[in-house]
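Removed: one protein chain of the complex. Kept in place: all other protein chains.
A, B, C and D label the chains in the order they appear, each numbered from 1.
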Amino acid sequence: MNALLPFAVLIWPLLLGLVPAVPRWRPHALWILPLAPLPALGLALAGAPGAIFLPDLLLGVHLAAVPGGALYLGMTALVWAAAGVHAALTLPPGPKAGALTGFWCLTLAGNLGVFLAGDVVTFYLAFAAVSLAAWFLVVHERTKKALAAGKLYITLAILGEAALLIGLMIGAAAAEDLRVSSVRAALPDAPLGPFGIAALLVGFGIKAGMIPLHLWLPVAHPAAPVPGSAVLSGAIVKAGLIGMILFIPVASGWGSLLVVAGLIGAFAAALWGLTQQDPKAVLAYSTVSQMGLLLTLVGAGSSHVAFYALHHGLAKAAMFLCVGVVAAAATPRARLLTLTIAGIMALSVSGFPLSGGALAKLASKEGLSDPLVLALTLSSMTTTLVLGWFMLRLARHHATRGHRPVWPGLFAGAAFLAALALLVPWFLWERVTGLQGTYPLGQANILAGLWPVMLGLVAVAVLRARAMPSYPPGDLLALLEMLRARLILVQKAAPQSRRNFTIGHRRRILRILLRSRRADSFFQPWPHAGFLLTVVTLAFAISIWLPN
Amino acid sequence: MSLTVFALTGAALVGLGVYGLLALPHLLRRVIAFNLTGSGLFLFFGAAGARGGAVDPVPQALIITGIVVALSASALAVGLVVALARSSGKVVLPDEDPAP
Amino acid sequence: MSAALPVLILLTSLVPAGVTFFLAQDSHSLRNGLNLGGAILKLGLIGWMLFSVAGGASYEAILPLAPGLVMLLRVDALALLFISLSATLWFLTTIYAIAYFGTKAELSRFFGFFSLCVAATTGLALSGSLISFFIFFELLTLSTWPLVAHKQDKPSLSAARLYLVYALPGSAALLWAIIWLESATGPVLFTDPPDLSVLEPGALRAIFALFIIGVGVKAAIVPLHGWLPAAMAAPAPVSALLHAVAVVKAGAFGVVRIIYDVFGAANVVALGVGVPLAVLASATIIWGSLRALQQDEIKKRLAFSTVSQVSYIVLGAALASPLAMIGGLVHLIHQGLMKITLFFCAGIYDERAGVRTIAGLNGLGPRMPWTSACFSLGALGMIGLPPLAGFVSKFYLGLGGLDAGAPWVLGVLVASTLLNAAYFLPLLYRLWFLPAAEDATGDERAPALVGPAVVTALATLGVGLLAASPISPLGWATLIVTREYGP
Amino acid sequence: MTSLVVLLTLPLVAALAVLALPERRREPLGLLTVAIGLVAALTLAASVWRSGPVLLTLGGWTPPLGIALRADGLAVALILMSALVMSAVALAARFEMRATRVGPRAAFGFWVLMALLWGALNAVYVSRDLFNLYVGIELLSLAAVALVALSGTAKALAAALRYMIFALVGSVLYLAGVVLTYAAHGVLDIGLLAARMPAESDALALGLMTAGLLAKTALFPFHVWLPTAHAAAPAPASALLSALVPKASFLILIRLWFEAMPDLASSAAVMMLAVLGSIAVIWGGVLALVQSRLKLIVAYSTVAQLGYLFLIFPLAGGGGSVQPWSAGAWTGAMFLALSHGLAKAAMFLAAGICIAAVGSDRLGDLRGLVRHLPMTVAALALAAITLAGLPPSGGFTAKYLLMTSALAAGQWPLALVLVGGGLLAAAYLYRPMAALFAREARIAPRPVPRIWQAVPLTLAASAILLGLFSATPFDLLQIGRPEPAEEGL
Partner (left out) sequence: MSLALDLALCALILGVSLAAVAGAGVFRAVIFFITYGLFVAIGWARLGAYDVALAEAAIGAGLTGVLLLTAQGRLRRVQADRTERPGAPLPAALAGGAVTLALAWAWFVLPVPEAPDVAQALPQSGAGNPVTAVLLNFRAWDTLLESIVLLAALLGVWMLARDADWDAPLGPRYHARPSGVLAYFGRVLPPIGLIFGVYLVWAGTETVGGAFQGGTVLAGVVLVAMMAQVLPPPRASKRLLRAALVLGPGVFLLSGLAAAALGGSFLSLSAALAKPAILIIEAALTVSIAVTLALLVIGPAEAPEPAP
């Protein structure tokens, strides 16, 4: 029975996702969103037990939680559940909501699936589900902005899928087996191993927002509805992360590559976030930055990536929800409360001592080389900077529209996530890190956490007085846009003369054919034919006579 | 020797007939030429059949049959020529008529 | 019995074809009953045959025509695979076609040739010798012509002409190849691979090239594909059948037969002709996709997509590796299911909403949800999205490419995936996301049209989802490859 | 043997009877004749199938004094095909050659001439005597010319006259060859000639006979009389002229080259025949492609199809050393003659139906006829399949056998001709098919009885069946097949 649990966890959201297909149920469909991740949460709380092999399904489906699966699954389930509540409260019911519900559930199933997949095909399927179905979360508003963002998102997602497919196939071909463990083992030594790994890096990198493949993140987040952004940033990007963990052999040079790319992302994205006006865009850059840190950890072989990811997921989701909550806040008090929650979360992510984020940072510094520890510490400063900027932008964020009466519910969701982000790391500390429960209370640790945040806060205060340059989200995109315009110009200049050529050709053939009629009239008159007949007669006679 | 004379005459008649068939556009004259060819051929055959001392009756029989067949063909050809002349006013074939 | 069954299966389409020609236009129920009855009977017979072949029975019917000219109907696993597909899809397409045409004109002619076309495909699948393969190949060519020209208007007729302009020289090349080969080796039976050592390698290569030209026209290998997009002038059920099981598939099936049963994979490799063919197939895959991108008509886009997709099968065969072969064979089925779904839907759009162009699809999704859902499934399958059918084929092809030492195949597959996405996703986007035109009409109150599409769409999902099961197409293809062409 | 005598005399008796009996007996008599003829042909075929070639020494006099007849497999196959075509033509003529349609003159003449033609054909098919063959083809030619002239228009008369000239000169050339042969050997029997002492004059004799027969068979460049003549005749007559008449002179050629004087076949002469045949295939095809009338297309197609037959000379026995079964060219050409006969007759009869429906055979006027004459169009289509050599048809079997020999013998240019000719045939037959298949009709057609329509369809279907069940005819053709057919010339 236990064995079926992972399977049930995946099937449940898929089944729920079909609910809106029934027209009568469609108006209330949004309310199933909070229900969909519950079995997964249960599985996580139970410690993610169970493993199952379904030989007939796909190319043989293996399901079992990945290492650290419980953390990922729990975080994912919580983020999705809270976002679900938010969505159910804020989004207007209707056909769009029905579609969203269906694909929300599909995305969720995929998101959970990447943490449960035991074979590459299932993994690929889950990855595709989370990546492609999430498109519906991005474009939900159907505004021009959302659709443009969706286009970028889906393009990159598909490119990522393609890259992933290459990598997985190279691995599977080398392993002659489809299980994740075999593929991972076979990849480094496969004939096309480096190429495959590079492809995987691209595939996962796109999802995980690795520089320079992060383009979609800052574009998609502001466009998506708030709960969508919350799951995108909180949970979905972690699918890329788990891919990196599962498949990239960090022991070889690939780890360093990840570290470098991760660090560049961590700092550059945070700083670039300062050029954004939309709080969600700022948050998106923060996500790129945080994911950079996570990738650095992966590349460095840290064993507490899951712990860090857990906190980041919860906190980032809470912050995104706060954007929605602020917009729905009717009274200054509500607004203040929300901003407080968001501020606490910002501090937590920055690693303010004793916060959940500080614990995550502390744990992940374990076993890292000094430069990396320093980088991590410094990143706290940039994080504070960007999140401080976020708070500034958030404070100026006003509701354009919203369901004000639902504010308490919305607030509860965000506050719930925030509370979890603060508390769960404490709760799990010993179990996960094996360190003493009082370790984070150590003075050195507190100090180490405090000074970068303080410095960051000072910088924020300075920034507040300055006018920051403002760019639209999507940095490198502008470059690509230029290239595309060039290409279109070239295409338009191509000549179109082929058709005329064929017609002329045909006419010429016809003329030749018609000429045959005139040629035939040479044989027509009897004197010609008769003369030829004589010639043929004699030719036959001679040709017979000569050899005999 | 006489036979050779007749045979060569036959050969010459055939040639003459062929000449007439090719050179004469008038259809009635072409029928005449055809008959010349045929009869020249028969003469050749007759001469050949008479070589073995006694006259071989088989060629004679064949020649008689041939003459009758030639007559039949000539009659039909002449009928066609007359009919063509009646309906088109020409005694040459349309594709050999320089002034149609 | 062992001789009668293949013949019977052939007759289940041939007899309805023959009788239908002579039915009056308005004897609808008789005609429909005849065709559906034939299709059901055929399915039953094939089911029985599957059952008994699994039990070790073998079927063979032989009809000598002249020395060296032997009509041989023989059932092997590959043949079974193909006839199962064609029989199932024939059945569905018949239902669809009956609903599609309703009481329009010239139905007896249409259904006559329709069944004849299926009979030819069946015969082709069951052919046990090169020459019977050729005979049915030609029968297929000829019986398809009236179907393409069915509307009898100018575009249809010129499309039909173009079809023959391509097909007949192709057959000539095929015939040449067959006779060249057979004049040296004797009649070629698929059970008994010919002794190729009697011919020079150069000659063998030329024969192989002629073979490929011959079947390549049907398989629409670039640059022999020009007829296929034009043939879109045909009514939707015809396009569906043409693209999914009949003509195009026959070409691909032919490539498989030629590589595996005539030359043998080892010889193909030894002669060095596999790689050029694989390159050609790859070029076709890419070129077809690129051209599909430029089309504004739904059916034209689908047609170029077929050009591209069918070459997957060719690619699988050309790589001469077991895994690629599995991929190719399974794509034979999968592409059929997906493409027929797409064409069914395209026909419904045309018939119920009057939509032929891509721009016309705007907003049709909510209005025609079932059709559009099926269309979406088909399209996503084509892109190769798991767990749909297309993914499975693509996966095996990729593995096969690596196995055969041709990793560039991966690049082709990926490029094709991307291109597929590029030309299919905008369609889905229009269907579901763009607002409908103000004067848009359309409904799907035609269960006999939508039903078959739903069935094939579900099958597209099912064969992918249950790919590893032994009775899935994949299981079957694996069985064929390991049992019959295994090392 | 009885059936052979019946086949030889029945048409003649029928002709005399039609001539002598009152008009109202004409049709029943004609139909009875073809029925008996068909039965006799089947009986003869059965007897040949069972016990080998049937011999008949006329008057009890054996050669060299008398005339011997021999019905071998080839002759019987041709007899059977002719009987089928005759039956079909007779059935079609019941509708088409009615006195009320074509006038009492043509209605009367057609039946007599048809019977005479049939008698001549059967006589030629079985005759073993060179001079008797001469009389036979003369009878054939006169009846054929008269059929061409039947419609009485100036065009038909000119066509008939041109045909007449070629036929007469062809006969004279043939006769010259016969004369030289008898003069040199004193025998006319084919079997005895095979055993003769070769003479120097034989080359000239064979050359003369060959050239004469080529003119009668309308091989390029002597094809010019054929299209106009065949197109000018009424459709049932065209069917006979195109399907059967050239086969008789071709058969004599076969008898001469393969049976009487196979020792004379030099490679140059044999190649010359094949080259002329190849040119005919291409030239006839190209010309058919540029015609705009159905009957002319069909007639030019005959020019092309006859060309194929001449590939037999270098190909017979070709490649037999490589693969024993690839020596099928001889049989292949015969298959072609048979299936061409059936298909071509079907085409002309179908063309006749089209003309009856819309009063013209211009392609433009035929547009859209498929809706009104589906059976006729089907007949045309099936016949086209045979003529283009597409499977499964007799034409395909023929082409297959010829091509196998060609490639096995390394004669790939000839194989190219076979393939190219098939494609050309498809191209020129496509044009009428496309016109018939068009949607809009230009002329409102008159109704045509279905039974009439069924006639060409049956013929065309039998051409297809010839391919589908070719084993029996194949074996039939092997009966009494001359040695060189297998070993090559």
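Quick note on the criterion: a residue touches a chain if its C-beta (ideal position, glycine included) is under 8 Å from a C-beta of that chain, and two chains touch if they have at least 3 such contacts.
In this text, all values refer to a predicted model and were calculated from it rather than measured experimentally.
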Only these shown chains touch the missing one, namely A, B, D
Which is it among D:Ala45, D:Ala71, D:Val85 or D:Leu113 that touches the chain not included here? D:Leu113
Residues of subunit B (touch criterion as defined above) contacting the omitted chain: 1-26, 28-29, 31-33, 35-36, 39-40, 42-44, 46-52, 54-65, 67-76, 78-83, 85-86, 89-92, 96-98
Would you write out the residues of subunit A that touch the absent chain, in ascending order? 527, 530-531, 534-535, 537-538, 541
Go through subunit D and note every residue touching the omitted chain. 2, 5, 8-9, 12-13, 15-16, 19-20, 56-61, 64-67, 103-106, 109, 112-113, 116, 119-120, 123, 129, 131-132, 135-136, 138-139, 142-143, 145-146, 149-150, 152, 157, 176, 180, 182-187, 197, 199-201, 204-205
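Operating definition for what follows: only the chains that are shown with their structure count from here on.
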Indicate, using Cα centroids, the chain positioned nearest the centre of all protein chains shown. C
Rounded Å distance between subunit A and subunit D, as computed from the means of their C-alpha atoms: 77
Could you tell me the distance, in whole angstrom, between the mean C-alpha positions of subunit B and subunit C? 67
At least two partner chains per residue is the criterion; list those residues in subunit D. 162, 165, 169
Tell me, which residues of subunit A touch at least two other chains? 524, 526, 530, 534
Name the touching chain pairs, please: which are they? A-B, A-C, A-D, B-D, C-D
Quick check: in the complex, which residue numbers of subunit D touch subunit A? 162, 165-166, 169, 173, 198, 200, 202-204, 206-208, 210-212, 214-215, 220-224, 263-269, 272, 276, 283, 286-287, 289-290
Under the touch definition given earlier, write down the residues of subunit A that touch subunit C in their complex. 55-61, 95, 99, 121, 124-125, 128, 132, 139, 142, 147, 154, 158-159, 161-163, 165-166, 169-170, 172-174, 191-192, 195
Which positions of subunit B touch subunit A when the two form their complex? 18, 21-23, 25, 93, 95-96
